[in-house]
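This report concerns only the one structure given below.
With one protein chain withheld, the remaining protein chains of the complex are depicted in position.
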Amino acid sequence: MSRIGVFICHCGENISATVDCERVAREASLMEGVLYSIDYKYMCSDPGQNLIKEAIKEHNLNGVVVAACSPRMHEPTFRNACAEAGLNPYMCEIANLREHVSWVHEKGDATTQKAIDLVRMLVEKVKNNKPLLPITVPVTRRALVLGGGIGGIQASLDIANAGHQVILVERDPSIGGHMSQLSETFPTLDCSQCILTPRMVEVARHPNITLITYAELESLEGFIGNFKAKIRKKAKSIDEKLCTGCGLCTTKCPNKKIPSEFNEGLGTRTAIYIPFPQAVPNKPVIDKTQCTYYTKGKCRLCEKTCPAQAIRLDQEDEILEFDVGAVVLATGFNVKGTDFFPEYGYGNYQDVITGLQFERLASASGPTLGEIRRPSDGKIPEKIVFVACAGSRDPAKGIEYCSKICCMYIAKHAMLYKHKVHQGNAYVFYMDIRAGGKMYEEFVRRAIEEDDVKYIRGRVSRIYERNGKLIVKGADTLMGGKPIEIDADMVVLATAGVASPKAEELAQKVHVSYDQHNFYAEAHPKLKPVETNTAGIFLAGSCQAPKDIPETVAMASGAASKVIGLFSNSELKRDPSIAVVNRMPPPTYTTCVGCGLCVTACPYQAIQLEDIKDRKGNVVKRAAYVNPGLCQGCGTCVAFCRSKSIDIEGYTSQQIVAEISALLNDE
Amino acid sequence: MPTVETYKISPVSLEKLFYQLLKEDRKIYAPVRRNDQVVFDLVTRYEEICTDFIQTAASPKNLIFPRYENLFSYKKGKDGVEIQQFNPDSIPEIVIWGLRPCDAAGFKVLKSLFNWDYKDEIFNTRLNKTTIIGFSCNQCDEYCFCTSVGGNPGNTTGSDLLITKAGEAGYLVEAVTEKGKGVIERSDSLFESSDNIRKEEFLADVPVMFTPDLLKEKLEKVFESEIWQQQSIRCLGCGACTYICPICACFDIQDEAHGKKGTRIRCWDSCGFSLFTQHASGHNPRMNQAQRWRQRVMHKYVYMPERIHEIGCTGCGRCSRACPVDMNILDHLKSILKS
Amino acid sequence: MIKAMKNKSLELLTSQEVRVVIGYEKGTKCSTRPSFFFLPEDIERMVFDEECKNNLAVYLTKENIKNYGRLAIIANDKTLQSIVKLISENQIREDNLFVLTPGSEDGQVIVLNSIEEIKSFVNKSIPSQKEPDSVDELVARIRKMSREERWKYWQDEFARCIRCYACRAACPLCYCTRCTVESSQPQWVPVASHVLGNMEWHIIRAMHMSGRCTDCGACAEACPVNINLQALTRVVRESIQDEFNLTTEEYLEGNNVLSSFKPNDNETFIR
Amino acid sequence: MPLAVYPGCSLTGSSREYMESVEQILKTFEIPYTFVEDWNCCGATAAHNLNRKVAEALPARIIALAEKQGADEILVPCAACYNRLKSSQKKMDEDKVLKGQLSEMVGMPLDNGIKILNVLEVIEQSIVPKLNEKIQAPLNFKAACYYGCLLVRPGNVLNFDREEDPQSMDRIVEILGATPVKWSFKTECCGAGFTVSRTDIVSRLSGDILIDAVEHGAQALIVACPMCHANLDMRRKDIEKATGRKFDIPVIYLTQAIGMALGIDHQKLGLNRHFVPVSI
Partner (left out) sequence: MDFEPKIVAFVCNWCTYAGADLTGTSRIKYPVNVRIVRFPCTGRIDFMLLLKAFDEGADGIIVSGCHPNDCHYTSGNFHARRRWMIFRNLIDFVGIDIRRVAFSWVSAAEGAKWAEVVTDTVGKIKELGPYSEYHQISKSFDGGAK
């Protein structure tokens, strides 16, 4: 006999404003099998949870339906409460009266009726629930961190310092990421390299960290605690063990005119190169797409030059395999190029540059050794214009979001310019100044007040070249929309921060979800900001959305602590909502006929055919078997099974049919 | 046992009789051609009726023992279950027109079956509200064997009226039951005296292969024989033979529920299905098709004669005709007798 | 032909390579019917000609037949294609089976004893262009109807179904020991043969045949009330080949096309 | 079906040379066309300031007329008319109720499926493939292609070329033998409708355009809008007064430029009708 309790939450007024909660509770009490029903202001609060616990004990309930917010929000909360009262947590189901009813419908009878229907649906489901026990799986205590920017570095160090093995994979020849490109950092104006490079070195020397640069993830299989990662280590064409990093090869390489990625195209590099002086590891790689030997078949100058004989032109990509228990994605972001803006010259004007390029100009290690000189003729610009929100917050450009870091770095850029070119004029076109953060607003005020940066609230409609000047046409909206033209020497566009070009591909490889801009989706926007929807995979930094250094570091430490938490036990308890193939006493054994279609359909290779033997050990059948460690509970196999021999706990056919029937037959 | 009254009716009057019955607000089911088969269906025009056939694809048993029928409907409430019984008054008066004597004889067996230990009200009401007008056979084929199981092509058993085509000029009409006599009384102007028509002259010649007693005696001895396995190895285990049989009457009871409301339904089942005897535990007392085949044969020719004194087969030959793998019952019975 | 078939069967039985040969014998009236030949002297009864239409592959998954172990089967085209599918669904252990089938030359009999042999033989013998048959005509006729007319047509068809499951029993690929319709938790399909239950049954059957049906027509052949069941499976098969762009060869070769996919499959109907 | 051509007011009045040159090249390339019969004003800039419904009904009537004539495509050489027709078509596409109302207003059925083309589109689609072989007198000058606003904006309505930095005219001009200059004022405002009321604004804005073109070395301006042409050509004196500079750079319709390259008589192309003489 079902002894079900129904608990209706008002969610303050979030639900009760449109749904007559008392009526729902009253109607629920009339449902067959419902022993107890009550409504309450905040069911998720302590008193609310106690209400459930006490009712379970007092009425000896064997099923609970909580009608509240989305189960994606509080299902664990209420299931825990049930467990604490001694009821198996899987005997608790959630009716979604907030997101699916009260927030999307107007107040009225029909809305309350829908709430009642949903409660009835879950009551009927619970009747068909059965107690489930969590599944335990072993955990490999080794983490894979993808991306060697500040986020990846921080996460790796935190995890490694907790005593766990880390595999850190970086796509470029050196770790460091965008932070290594920056000149100074806001709001302190301390040198980016100075604070970053010690961390980079620490990573390289850390006994628990295996650093693999110039490498990418080839594939990731498995599941939380038990991933198998394949890493493609691209051929660097050098023997890293022999190479001393002397750099002689890079001086001899005849191919010197390659735009340097590190300098954002403002400087050049050779085909065999170390991306920047402080690179970690500080050993060169050969860019096969540029090297004369690889493109034309001759040269080998580096090979002849190398005193350590470390050049290996026949080196091939290597595939390395690792068992890991958790993955941190710290693959960072990118900025739009100037060619994204037809109205700003489509990238045709050399002196219209991105913020990241300006960082390189302002950097002491940059192509101009820190002097602000314009790329076209090397002149020091007397008038410089910074354009905020270039692309960001612009639906017409397909980028509705705020890139978040630009307001601050523009203030920094303008300041750096003024510090270096005292007589120069700096203008900033902005929409709003978003300077939320410790010491941030003060920083911007300093730029305006102390360094006399001229902030103009308005958008720039066009930039064109005339007589060697860049004419910046805009409007000052604080002056009644007065059109403004500035004949600048250089323009810096704070171009939108966007996802890495390969972000989507990687997301699909590791099966995490991502938003329409290809930023990775966190499991919950507020409460699970570093988790993904895929268990065991975590996020750090701007692969999730553009963010600045302190935020990235905080997030990386957050992700690391999640990994450390996961690694704190050698076993992990998993949700038992997985597929099961029926087994019965002889002579049936199972109704599965072993056709194997579920085996091919399973995305996790979790199903295999096994021999079923009688007591004497003779094989009587061949039938499917689901590996509980591998099954993720998608249920694709269930829909395939013709004989209905496979079902999924928590979403059994019986439960779902009961739900449908209850939903559509309101009497 | 009431005496049989005989009359003669002209082809024109026979048609009039049909329309007379229709006027009496009875639904008439008769053999018609549909989808390359002769089947029983509702008929409103005399010319639709098919007469040139050996046997219909399925027997008309579904008209009195339907494929599925509502026994009662229910509604569950917090305070218990409300039941609404099936109302036998809703059953209409019908006429089955033009069925073969073997099918009519089948209804007599069904009647015995449904009144053996328990009087089945729904079945009896349906049968009582049905007027059975049989037509004697003037042709047969190699599947027919009514004469070996106690019947014959002009058998009056089970019919209320039996009509025999006596040449081109007219039909011999035998009023077998009070219900049949009532039909004649209500339209007596259509009937003439029978003029001593010799019915036998107009009947098909169905050879006698064996007697039921001989068969029963033999069957009782071969229960453990290999022959069941040999015969049934080809059987696919479908229910075609049982469902088109005029006598097979096994049924299943099912609840069909929609939310808290539902109906309890009686629907056909077949001993040919492996699930027919399967227990909830998975154990199946008739674990293979040979046992199921044996059951079907034994039930018809041994158990039913013992229990209800009727042979469970009228020799209509339908099962042989319908079988997808040509399990010919006559062949099989003959080979059992030979063994 | 029949002589060679008999000789080969006799050879397999006398050498005790197989326990039984599944073939055909003369049936009632002019028909032929499936028959089982255990002893060399039984071979006398064997027939094999154009009239042998039953798809004998249906017997290969029956428990009592499987228990004989090694067996031989006389296979027409339909039987061959079904065997290929049965092998791919793990229902036949290849080393247990001898397949006897007519070769291209007159009177030639080919013996196939492994999955590869059967597959390559079947692929070679698939006619490249199928002549439209009466089922195609029916399908075309139904397709021309309005939706309401189609509904009416099939309601009338399904209403006749007596749920004897002859269609299921005759199908070589309906080998489940427990059919969906026999699952009662939940009751997927009403047991009663009313039009709803019948419609659900026939839709399920056709869907469960999708990607597997070899279009042998045994279901329709077996139906005692002449429902044109092959039209349903034909439509399913056609839409699979059309929508997923498969040749007949790929269709037969591949595992169930529904348990595989291509990321760029057609999805015009999805918003 | 033959191409329908909607001339609009300018092309039958102040800019008749545009129409003349359009017809010349359509004929040369044997593209059959018929004028939309009983055509009406497109509504221009005035209508949608006064009455939204009427502003859409006017183009809708033109569309209905062309469809009634059986045309699948309609050529609208005037950039303003083109813009209006495209806008109405989009509005009707998105709002079936409006479409029904407009159909009622114009008293004609409205399928709204007709393809609305500007001159550039027709040239790219039907002339460019055969253009090379017909060129007799390659244009040997540097040209600044001036698109203005109505031909390319708003991008989500017109879906034609890159709205900030269009290229289609440059590509055609290059085929004609001229050298398109890279300049900054391709889509800047010429002053447009202020041509009558505020010639001072027109003079300044159009002046900027001329200056930028000349400074980038252009020897001719190529246009595809009668309004732009009027401002840059007819208002030349005012421009010179306002800027204090002399300009002899001619303003040529793209269709005229094609005609020139094909060796068609300048009179036939209406080049004689310009205020600034075309002596190039």
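Every chain is named by a letter (A, B, C and D) in the order it is written, and numbering of its residues begins at 1.
Just so we're on the same page, a contact is a pair of C-beta atoms (placed from the backbone, for glycine too) under 8 Å apart; a residue touches a chain by one contact, two chains touch by 3 or more.
None of these values were measured; they are calculated from a predicted model.
From the set C:96, C:210 or C:226, the residue in touch with the chain omitted from the display is C:210, counting the whole complex. Only one of the listed residues, A:103, A:294 or A:346, touches the absent chain: A:103.
Of C:50, C:131 or C:148, it is C:148 that touches the chain left out of the display.
Interface residues of subunit A facing the missing partner chain: 70-73, 96, 98-100, 102-106, 108, 110-111, 113-114, 117-118, 121, 508, 511, 513-516, 521, 533-534, 577, 601, 603-604, 632-636, 638-640, 648, 650-651, 653, 656-657, 659-661, 663-665. The set of subunit C residues touching the chain not shown comprises 139, 142-143, 147-155, 159, 162, 180, 188-189, 193-196, 199-200, 202-204, 206-207, 210, 231-232, 235-236, 239-240, 243-244, 257-259, 261-263, 265-267, 269-271.
Methods note: only the chains that are shown with their structure count from here on.
When the interfaces A-B and A-D are ranked by C-beta pairs in contact, the top one is A-B. Centre-to-centre separation between subunit A and subunit D, using Cα means, comes to 49 Å. One finds 87 Å separating the Cα centroids of subunit B and subunit D. Residue positions 588 of subunit A each touch two or more of the other chains.
With touch defined as above, subunit B holds no residue shared between interfaces to two or more other chains. Here, these are the chain pairs in contact: A-B, A-C, A-D, B-C. For subunit A in complex with subunit D, the residues that touch the partner chain are 341-343, 345-346, 348, 462, 464-467, 471.
Interface residues of subunit B facing subunit A in the complex, by the touch rule stated above, are 76-78, 257-261, 281-284, 287. By the touch rule above, subunit C contacts subunit B in their complex via residues 27-29, 31, 33-36, 54, 58, 63-65, 160, 162-166, 168-170, 182, 187, 190-194, 218, 221-222, 224-227.
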